[in-house]
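This report concerns only the one structure given below.
All protein chains but one are shown at their positions in the complex.
Right, chain A next:
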Amino acid sequence: MIRLVGAALILFAGTMIGFLQAARFAERPKQIRHLLHALQRLETEIGYGQTPLPEALLRVAKVLPPPLAGLFERIAGELRSASGETVKAAWERIIGGGWASTAMRAGELEAMLRLGASLGGSGRDDQLKHVRLAMLQLQAEETAAREDQAKYERLSRSLGVLGAALVVILMM
């Protein structure tokens, strides 16, 4: 009896792990897309509105779903505070620290950190170039992420179930 309950639990856990993994694969291209929209918005704020960076980041945060919105809000809050931290430092700390809460990988993180290192520090044309460069990099990552999704989403789901089944069979 206890064996049966244990087997059921293992089966359930394995399936869940598989589903979670699949969800991450599905979530990643979605979040990259959100990030691309955010950067597009940032581009307009810098290029057309010449909005100061803290304000621009807040506006960007408004159009984003969590957890990305939270990251941008925290950076804006940090820049508004009296601490005097530079954009580069605040960006690295908050984006780098909060990246684990997103479904994105190292490639996107690198593109974002590179953008953060130059944000706010130069003239308008130069800023737009940096934002566009980051967008190009993210687009490349998005394509890769979609391919991964097509390949691994269903795979990881079935892998979870099958892996759990294997453990159960070995146990029996």
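Annotations for the structure displayed:
We adopt the following convention: a residue touches a chain if its C-beta (ideal position, glycine included) is under 8 Å from a C-beta of that chain, and two chains touch if they have at least 3 such contacts; residues count from 1.
Convention: contacts and distances are computed from a predicted model.
Missing chain, UniProt protein name: "Stage III sporulation protein AA", from among "Sugar ABC transporter permease", "Dihydroxyacetone kinase subunit L", "Stage III sporulation protein AA" or "Putative tricarboxylic transport membrane protein".
When the full complex is taken into account, the listed residue touching the unshown chain is A:G121, out of A:G6, A:P66, A:G96 or A:G121. One chain is missing from the display, and on chain A it is touched by residues 46, 50-54, 56, 79, 82-87, 119-124, 126-127.
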